[in-house]
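Omission of a single protein chain aside, the complex is shown with its protein chains in their original locations.
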Amino acid sequence: MPYILNTPKDIEQMLKVIGVSSVEELYQDIPSSIRLKGSLSLREGLSEFEVKKEIEALSRKNTPLSRFNSFLGAGCYDHYVPAAVEAILASSSFLTAYTPYQAECSQGSLEAIYEYQSFICDLTGMDVSNASLFDGASALAEAALMSLRITGRKKILIHGLHPEYRKTLDTYLLGLEFSVEEIPSGSDGFIDKKALEESLNDEVACFAFASPNFFGLIEDAQSFTPNLKSKGVLGVMVANPLSLAMLNPPALFGIDIVCGDGQALGGRLNFGGPAFGLLASKGQYLRHMPGRIIGKTHDKDGSPAYCLTLQTREQHIRRQKATSNICSNHSLNAIGAAIYLSLMGEKGLRSVSLMSFDNAQYLYQRLKEIRGIKLPYGRRFFNEFVWEVEEAASVMEKLRNKNIIAGYYLGNDFPEFKNRILSCCTETKSKDDIDNFIQELAEVLHG
Amino acid sequence: MPYILNTPKDIEQMLKVIGVSSVEELYQDIPSSIRLKGSLSLREGLSEFEVKKEIEALSRKNTPLSRFNSFLGAGCYDHYVPAAVEAILASSSFLTAYTPYQAECSQGSLEAIYEYQSFICDLTGMDVSNASLFDGASALAEAALMSLRITGRKKILIHGLHPEYRKTLDTYLLGLEFSVEEIPSGSDGFIDKKALEESLNDEVACFAFASPNFFGLIEDAQSFTPNLKSKGVLGVMVANPLSLAMLNPPALFGIDIVCGDGQALGGRLNFGGPAFGLLASKGQYLRHMPGRIIGKTHDKDGSPAYCLTLQTREQHIRRQKATSNICSNHSLNAIGAAIYLSLMGEKGLRSVSLMSFDNAQYLYQRLKEIRGIKLPYGRRFFNEFVWEVEEAASVMEKLRNKNIIAGYYLGNDFPEFKNRILSCCTETKSKDDIDNFIQELAEVLHG
Amino acid sequence: MAEDKKNTVEKILDKTGYVASSGVPSVNPENIFPGSFLRKKIPITDSGELEVVRHYACLSRNNFSLEANFYPLGSCTMKYNPKINDYLAGLEGFCGIHPYQDQRDIQGALKLLYNLQQALCEITGMKSFSLEPSSGAQGEFTGISIIRKYHQVKGNKKTKIIVPDSAHGTNPATASMCGFNTVTVESDSRGLIDINKLEQLLDDDVAAVMLTNPNTLGLFEKNILEISRLIHSRGGLLYYDGANFNPLLGITKPSLMGFDVVHLNLHKTFSTPHGTGGPGAGALGVVEELTGFLPVPVAAKKDQSFYFDYSLKHSIGRVRSFYGNFSVLVRAYAYILRLGARGLLRAAQNSVINANYLRVKLQSLYEVAYPFICMHEVVLSAQRQKEKGASALDISKRLIDYGIHPPTMYFPLIVKEALMVEPTETESKKTLDDFIRIMAEINNEIDTDISKVKNAPLKAAVKRVDEVAAARFPDLRRKAQSS
Partner (left out) sequence: MAEDKKNTVEKILDKTGYVASSGVPSVNPENIFPGSFLRKKIPITDSGELEVVRHYACLSRNNFSLEANFYPLGSCTMKYNPKINDYLAGLEGFCGIHPYQDQRDIQGALKLLYNLQQALCEITGMKSFSLEPSSGAQGEFTGISIIRKYHQVKGNKKTKIIVPDSAHGTNPATASMCGFNTVTVESDSRGLIDINKLEQLLDDDVAAVMLTNPNTLGLFEKNILEISRLIHSRGGLLYYDGANFNPLLGITKPSLMGFDVVHLNLHKTFSTPHGTGGPGAGALGVVEELTGFLPVPVAAKKDQSFYFDYSLKHSIGRVRSFYGNFSVLVRAYAYILRLGARGLLRAAQNSVINANYLRVKLQSLYEVAYPFICMHEVVLSAQRQKEKGASALDISKRLIDYGIHPPTMYFPLIVKEALMVEPTETESKKTLDDFIRIMAEINNEIDTDISKVKNAPLKAAVKRVDEVAAARFPDLRRKAQSS
């Protein structure tokens, strides 16, 4: 049997030691009425070679994004991942370790995650970060719950969230007595600040907004955070952490909690998962944080050492009173991000962010030249933006036949935007890629 | 600069410490007449992303063997390599360690290679194995040189060698006063024993034969080793180590030196390299062995420990009197073989060898059914055999168009065999693969 | 070298870094963004690849892992993580696809999801499965949200969830997150749910009972059918925390036990690696009546092609973005293919044999909390050792010196000085015998040289870590570089 080391002889001996005559006897507590009579109706087990052939064949039924000239983003970004990121992860003992409950034999994991926390603080400017959550959507939901705990209020204002984040938030609030209100956008795509102001009151726990928002635009947070503050409303920002390599850290603008998805920091596309959720906040909210946190301390000889800390927030100690039910998080991906950030350094991060920015701006500029293309919003975006074309869906299909994925079609999530497309450029796009897109688009539109 | 850690500031400081004002000064010993004036005319350095794109594109210009229904062997075999072999190697510290000169910080490598040596002895039945050579061809050449050293004689008889091994042997003997004589085959493809007997005399250092020979046939070594012995001629056998999972070890038949290529033991195809050469002999020839050898000993506290040993055979000690010039060998591949053998165990090895055997026998049987196919030799083969068909080259081309690689075409190496093909089956062939081959071949021949 | 401070690619980019400029004209961000938006400095050091590789190589050595150490961590099912599965998850055709690619380009991925859903249905007896939840706890959240919505749709007013006192912390925490009150039911002297007490607690406000079976003591709740009858008779549902499902693979199914909602920890029962705490996957299955409540999308099949179905009538929505932890799912699928029905059954049986072997061999030295035949794990109590001065914690730390990862300590909460030992089926008798010998040796040390145990670990990367100081003076990040 694969992965079973006991031989029939071992088993015989062990059963004897146990004092039973068969393995059946060990299952004596299970009422026979609920014992399976036959065996599971699954295929017979395969050899490793057969499994490999079969699943490789499945993988070949997918066409990797890299085979296209793709401008897809919308929450999952095709950045370049240095080979060292995956090589380090794959060859490390992190892969097959459990949560580092036992500090003394887990210093490697613990230090790595401590570094992750540090990097997230570095990028966001916040005081504290947890050890990771699952993804951006659940991180946003946890941030919202956190703001409810902190303020004791009942209402959440939102703006510009990824539609799937919004849906996740709704689910997380399903059983709770909280309500969500969406602040409208102005015609420029940004938060309608007047509407926001009108909605602020002492019922509101937080204003959770995305910047870049789902349409790629960078909000002017500092223009409204004083208002939030004056109403006791927490500012929760969903950030693309890579954008923070060129943009000032949210802490500078008075944000209370930053959350987001970490995929852009050295994660592969992975069909959307696993990446990880990041969550960082002002120090004063530390004890309201969900999820694990690593602390640096010392051992009994006084040498520096790391351990899980502030566990009294967590389910295994606090049970129904815990800050969240989260137990396993996405540590390996978080460590991957720490590796990525270490490898890139300030210079690399700045390059990647600026190259993505330059590419996106160039694409925007080139689209502008094409008759029939509308650009509903301005240029204050990081790496993605919205454009509009008649019969967008069919234009996209025609481009696909030329091996171009134009972007993310907005018509499904936003029926009012049935001709809009969200296009993204990372640093992996070349000028030729963009020129090819433009040329083929012009061809599709004007022959 | 990639992979350079010194910053310009570091360099400035270091030059100052050194007492020179520029790096140029450090090169002052080089006559300016031979200093390059411009820079090398290579392309400008690329980013990692660009290198990856470019070399991935090259890799896609190759069609992996697995995309064909292939019956190619001829010295490089498509056996299944458990994923654990490469995972263990890739994640190990073996990859980036040097030769384990410093025993105390190389116990891992040393023990692994000691195990490799043990496995080779287990398989071949010989007393001692070295720590690996480059490949089967150079191993054969080294075995021949070894026999010349042992016997002090001048002549080498050979039979049934892979043509490339034969060429390698010739090159290794280029500057030496030794001659090579090829023993003819009988019409059954085996060694012509009468011819062999006639060639044996006290000039002959060794009889180096392959079993399986290049046409896949298993020789009856014990039928002639007594004759060798009586003439003081060493028996050198080139073995496919995997065949030794079903065939008795050469030691049982009185062979003195076994050599061969280790690719079949868990090596990928790798376009033919690197695999490794194996070399094992009777204990009495130990001090004539080329290459590194690991020994088990103890440390100063008496605990078991490993180290390089018997180094007085080697070039770094013995210089021009060394048993060979070999320095770096193919340790990583040898360790890979040790991992493969550990994973497979007796059961797995037996399965793989028998499955290869069964598949090849089945193919042989099915070929027999086809009108126009001749099978010049018998069934005493392990995993490959020769068959004959009119216009073999064009038949092969037609099969290739049906995605079948029929085998290795013998007509180039052996002009007298212009219609012969050497076909191989490993355990990775399924009945369907073989049936498909047969069906398409029949179709090609008879429409 | 004078440094130009302008934020443009040309100025910053080392042409031979990981990525190179694409050749588009560079835009000065100052022309796009108000100055206050733009970052001057990122307080992250520039390191070389060798430095980073070496740093992590050293960290990696300061760590126990399943690959290097026996890891009998109770409730965590640290079974072997096959290498082939990592290889398959890393194929470009899997990790290089974007979640929003056209369905035509991701048929392989959809088929894999679909097949995995089907396999999990067969294994558990549930009608349908969602692969979206990221972990066991998120599986619980999904399942209890479904239960909430189900009652809501039915017009039931339900406010409570019952969990046993031996329950894992995620169970009550989940109940709270979903807006329920947690009611705890005590265990009886056999370590099982006290049926009488359960009956007393059951009323029409109870939305569900959450159980893991075998429970966290490693004991099979033999009254499970009675429990099922009781809760269902009150209109409540029965939730299965599948963290302990390993010993029952192919033996019984949650559906047969009466469960309505099931989560499986694919990173436990289905052998995907734990990654120092995740990512895992908490697949969630439900009986037919609840199928319409699953989160969307689920993978579906029509004719010969696969697609994402978003049309579930009562769907609770989403619990995260995209489709779950796909690369974890690939591994779990490969594992199921490899083992097949017979292999899964053997895994279950051997997990039980191994645990009972440890139980019997250790019982003379360490008290077995509930001295009955167990399933995949056995909970010891170090009470006797504690009386001599060595706690479960001390013993755990001493195990580290012997190269063994400690068992889960002090859980379940109802056992004093608990040491929860789960060997899993992938360990050999030889490894178990070594463990038994070492546990005896430690017990012996407690009598002869207790300081070795109290001061353990002696040979680890660090001595015993001061966790109290860590919590009192939180140091949660490197000092910020001046930014």
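Lettered A, B and C in written order, each chain numbered from 1.
Quick note on the criterion: a residue touches a chain if its C-beta (ideal position, glycine included) is under 8 Å from a C-beta of that chain, and two chains touch if they have at least 3 such contacts.
Fair warning: this is a prediction, and the values are worked out from it, not measured in the lab.
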Chains on display which the left-out chain touches in the complete complex: A, B, C
Option from B:N270, B:Q284 or B:S394 whose C-beta touches the chain left out: B:N270
Residue touching the undisplayed chain, where the options are B:K154, B:K374 or B:R400: B:R400
Option touching the unshown chain, where A:L5, A:A195 or A:A442 are the choices: A:L5
Interface with the unshown chain - residue positions in chain A: 1-5, 8, 44-50, 82-84, 86-88, 93
Residue numbers in chain C that touch the chain omitted from display: 16, 48-51, 53-54, 57-58, 61, 65, 67-69, 80, 82-83, 338-340, 343, 426-428
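Note that only the chains that are shown with their structure count from here on.
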Centroid comparison with chain C (C-alpha atoms), farthest chain: B
Cα-centroid distance, chain B relative to chain C, in whole angstrom: 45
Between chain A and chain B, centroid-to-centroid distance (C-alpha), Å: 48
Whole-Å gap separating chain A and chain C, where each centre is the average of the chain's CA atoms: 19
Per-residue overlap in chain A, given as positions that touch at least 2 other chains: 48, 52, 80, 82, 87, 90-92, 427-428
Residue numbers of chain C (touch at least two other chains): 14, 17-19, 49, 57, 82, 84, 86-87
